[in-house]
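Left out: one protein chain. Kept in place: all the others.
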Amino acid sequence: MSLSLFVQLLVNALTIGSIYVLMVLGLDIILRGTKILNFAHGQLYMLGAYVMFLFFQALHWNFLLSLALTGLALGLVGMLIYLGVFATLARRFTPTTTFSYRLLLSAMASVGLMMILQQGTLLGFGTQERGIQPPFPQIIDSFGVRVSLMRLAIILASLVICVLLYLLMNKTSLGRLMRAVSYDPEAVTLQGVNTFWVFVFCFALGSALAGLAGGIIAPVFSVTPAMGQDVIFLSLLVLLVGGIGSYRGTIAGGLLIGLLLSFGFQLLGGVAELFVFMLVIVILIFKPGGMLGEAAE
Amino acid sequence: SPAATPPAPPAEVKTLKIGASLPFTDSMGIDTKKALEMIVPAFNQAVGLTVKGQKYNLDFVIYDDKYTADGGRAAVERLVNEDKVQFIVGQIGSAPIVAGLTVTEPAKVLVFCGGASDKIINPNNKYVFGTAVWRTNLPPLFPYLKQAFPNAKTIVNLSPDDETGKNLARDNSKVATAAGFTVLDSVYYPRPTQDFAPFATKVVSLNPDVVNFPGTAAGTSFGLQLKALYEAGYKGALVSPMPPNLSEVLSVAPKEALEGMVTIMPPTDVPNPSSMASQYQKDWTAKYGQWSVASLQWIPAFYAFVEAVKKTDSLDPGAVASNISANGLSWESANGKAMLVKRPDYKNNRFCDTVSSLNFGKFTNGKYEFLGSISAEDLAKANEAAFDGGSWK
Amino acid sequence: MLLKINNLTIQYGKAEVIKGLSLEVSEKEIITIIGANGAGKTTVLRAISGLKPPASGDIWFRDSKISGLRAHEIVRLGISHVPEGRRILAPLSVAENLEIGAYLIKTKREKETAFQNIFDHFPVLKERMKQLAGSLSGGEQQMLAIARALLNQPRLLMMDEPSMGLSPLVVEQVGRIITDINNRGISIILVEQNARMALSLAGRAYVLEAGKCVLEGEAGALANDERVKHAYLGG
Amino acid sequence: MKPLNKLTQGRGKKLLAAAVVLVALIILPLCIESDYVKHLLIMVCLGATLAMTFSMLFSTGLITLGAAAFYAVGAYASTLLVMNAGLSFWLALPLTLLAAAVLALGFGAIFVRNAGVAFVIITLIFAQVVVLAAGQLDFLGGWGGIIGIPRPDSIGPIQFTSKLSFYYLALAVLLLTALVFQALYSSRIGRAWRAIKLSPNLAGTLGINPYRYRVLAFVIASIVAALAGSVYAHYSQNITPDAFGGWLSIYIQLYAVLGGLEFYILGPVIGSLVMIFVPEYLRIMKEWEPIITGVLLLVIILFFPGGILGTVKDPPGLSLKKFHSLYNRLKTGKKLDKSS
Partner (left out) sequence: MPLLLVKNVTKVFGALIALRDVSFEVNRLEILGLIGPNGAGKSTLFNLISGFHRPDKGKILFKDTEITGLRVDRIAGMGIGRIFQEPTLFMQETVFENVFSGLHRHYREPAWKAFLHTRAANREEAVSREKAAEILEFMDLAAMRDELAANLPHGHQRSLAIAIALACEPELLLLDEPVTGMNPSETAVMSDKIRQIRERGITVLIVEHDMRAVMSLCDRIVVLNLGEKLVEGTPDRIKSDQRVIEAYLGKQVI
């Protein structure tokens, strides 16, 4: 394998891997904070791409501004979804409700949401597929290595988002509250915290991350209603491989899957995806809790 | 306007229910539905269908098949057993079509569908006809390519990893080899892929003179493939056996990425489009705004159906099927003149699949450059020569 | 009057678990609620802190009605609740548990003094700041739970069975802490199975049986009441 | 959950009710002319069978999204055995079930250890692996699937050509499954499953091996799913990998939730009946159908969390009192998001 090819594959792997990292960090925050396995996460990602299209392509706003606003917009969408759907559902649960029951019902509610968001976008935004002209269309071509500047920018931006998220979760009181609430909301309420809004924030933050993932990748991909449909499967895979509830695990898992898919395809062709799935199953045989996760339950 | 014309005396016009199943969860399905909803009322208004002196208004019952086998089966079950349709006109996606065939064949329901795989156009099936031109449009493409790039010798197919993609890649390879190219490999990507970088990297590392795109959906997916190839440093020739949806392609790919591509041109973009094609485009834009090339793709089935019934002068699906199976059919549609052909390569010796006149162009400097066209008859001949065994006509 | 409960009734589904309870706490007072298992002691505390909305009756704190407010609003008014079973946040460090306890403290300066106060009371917590709260022993966890509640700077502290599961030595220590807190002017509602200890600490006591208050009065007097002796002091 | 001791009370009445339902189910298709409705009923039988397997695993505390995988295994194995090895359907069936059992044992033995979210995702991934394998491996027919699958051979005078005969076949599968599952639930095996669901630790100290009981449930569920898959293949006469994707598992799950999770047998039946027939009758909504289905789903989950049967059995108290308190809260401007 030539150096040029290697670098290209690596950059591809990191781009796609970092998108999965953002997706899965969001999925995980929602799962841990609010105990919702959100199947509609892919549709939030898709909405992120549409919002980005609106701000950046249609309104010609600055790229970073558009991206930040996309995150905010999807945070808002997430908040509305939580207030409209999951808050109502949460009121049905009592402290003795088993975890599996909560998990199942909220997952099913998210499937309903998924249908609505997906088809709603198709009907609302029309059948036309769109694209976003990348803000950095340049190709860096030196020493026989060709790398798209846009992809590098995506990797960098994801990195920045990951760092910000880490700081938010571990160095701020809000992050502390989110972790605390996922363990025992009632105990936190008794410290004078309105835990309801912490839940809302968890869901909004997770949605914002999905939106950022969609918005940031939209200039490289295209914007279609179906784009969120299948990312959920690989996202769940990454969540599991990395280890549920592990920040480092999610990042490692996302990058690993990116690398496996990128290099696997080059070396194996069409069966690469099958191979990656099988490999993941093998990993899970030896590491039931994921690579860096704690106990599985 | 339609309201101004005096309505025909109602007692004399009967209504004929025609079925269709389309994926409503997909833009292609919705565009096809919109197309039918546009051309069918216009057809009723203008001429209608007259059989044995009786005039019929066509009433299309269109159901969602969700692009899945189970969805297709349920839709067809309902069309056949509940709505009692005897003609199903306009289906896309091989999974729902194949699933529906288990219902339509025993019930002797005539089907004009978009799929043309050997699982559909199959000697066991008597009442199904293919009206898509994916396979049969290949043979003339490669000579045009040769003409445009005299030094090109090797070719790689980039194709979706599904039934259609695999079959088309195989057929394309056969035709390309016959035209004197060496096929290096076929690279398959899963249908929903958006990240084409790995595939483009792979294609480039094979270092072909030509990249061909059998079975690619003509919208942004195609654009993303072109962009990925461009970014991966591909400099060779490009050939597309499907008319690309230019506005969608160019919304994701820079126009340099398309430079020099030899392609089949949509009938609306040739220098002198047929009146039917221009009218269609005009009506569409008036009714729906944004023009969709893709909407043209699946409607030849409708024109074929009308012609077949007229020619047989019967509404008995069995009679229509045996008539056109034995004698063939030719019709005019917005896509140009088309005719039924036999498929000896599928061991199917009845008239069952379609060829239609085609236009070829080359993409230069952000625009199509018209290269030439081929008539349906010549196309049938070319197929006969390229696919071994038997006569297509 | 600091806290006043009038004719409180609480239901779980159709079952009435508190039936017309009235209760008062004055400033700087320790009262205790004793009663058998399932008498409804925990339920009363949960009603006061807003975790369980009552079916009827009302609760007044410093002359404003608090029944109907939500739990976090009630904490802000100055009522802290050390819940049954401690409920510390096991996967967070001791320091983080305390930070969450200090959620309502706005300025940095106040926070520092509050923390200093806590460490004066519970020096062991200072040593354990970095440790995960879940790995503390039961006694240390109880201290953490009390410390966390004190950080809300309450006027009224409610403790649900603070001695539960603690070794005798630590129970003694908890007793000292309770007196200490009270000496600083904080009123306390103590719910205890260990009636002996509760009655020795409290000024007044209420005896709850099946959701009804059957006896109330001076703690000292109740400790000598035959019925109480028989039922709750194992005498 | 219904107390067990109540389940066995009034047995006679129960048997009578079951007999009436049985007769109704047998007569029902004779009163229906439309082959389309019969087709839907066949799909309901198969869907309900699958949803019952989901409920069975849920009764042990596991949430599976892998029912589609074993449905596919059943369909493909039986198809290959009949078409390539030339076996009769009736001979291929036991072999198919055996293959599914072996596969389920292997998979279950490894992955049943991971309860909770991890199991949900692993089974979903497994379903995707099966689909990918079927699509990628040519001897399994590739993405185009397999067509021309023969109908089951006739047994004596019973021929499997009409929809009616397939309805009875699918109904037999459904009833057999219901019978077997009911026998399991009402025995100590079912009690052990429930114990594991409610507290695996406590179950362990009672001498119940949670792991083994869960593997047992997984294997039984998979065998039944494969049985349904095999009937499906020979009924639809063609199979494609897409038909068995992860979304199918999610739909199966919906059947069980919608019918009522606490009704392990009747819930899936009612749920699949509703989830198959309602969208069919929403076809008049055309492209709005998925949105309306989604909204209906949300409404049921949010406001009737006991599912359809749970709501029928125990109607939500839309009493004046409740309404009144709601009205009061709205009037006083209090938000409804109280955390209790």
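Labels A, B, C and D are assigned to the chains in the order they are written; within every chain, residues are numbered from 1.
The criterion applied here is as follows: a residue touches a chain if its C-beta (ideal position, glycine included) is under 8 Å from a C-beta of that chain, and two chains touch if they have at least 3 such contacts.
From a predicted model like this one, the values you see are computed outputs, not experimental measurements.
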Left-out chain, listing which of the shown chains it touches: A, C, D
Touching the absent chain when the full complex is considered, from C:3, C:34 or C:59: C:34
Touching residue (missing chain; options C:170, C:189 or C:219): C:170
Interface with the unshown chain - residue positions in chain A: 96, 98
Residues belonging to chain D that touch the chain removed from view: 1, 3-5, 183-184, 186-189, 191-192, 194-195, 198-199, 201-210
Sites on chain C contacted by the missing partner chain, in the whole complex: 12, 15, 34-39, 85, 135-140, 161, 164-172, 193-196, 230-235
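Here is the rule we use: only the chains that are shown with their structure count from here on.
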Winner on C-beta contact pairs when A-C is weighed against A-B: A-B
Rounded Å distance, chain A centre to chain D centre (Cα mean): 30
Geometric centre distance via CA averages, chain D-chain B, whole Å: 38
Shared interface positions of chain A, touching two or more other chains: 118-119, 122, 186, 189, 195, 270, 273
Per-residue multi-chain contacts in chain B, two or more chains: 25, 30, 161
Residues of chain D touching chain A in the complex: 58, 61-63, 110-111, 113-122, 124-126, 128-129, 132-133, 136, 197-198, 246, 250, 253-254, 257, 261, 287-288, 290-291, 293-295, 297-298, 301-303, 305, 336-339
Touch list for chain A against partner chain B, complex: 5, 8-9, 12, 15-16, 118-119, 122, 126-133, 137, 139, 141, 146, 148, 151, 220-227, 229-230, 261-262, 265-266, 269-270, 273
Chain A-touching residues of chain C, taken from the complex the two chains share: 49, 51, 70-72, 75-76, 80-81, 83, 87-92, 96, 99-101, 103-104, 148-149, 151-152
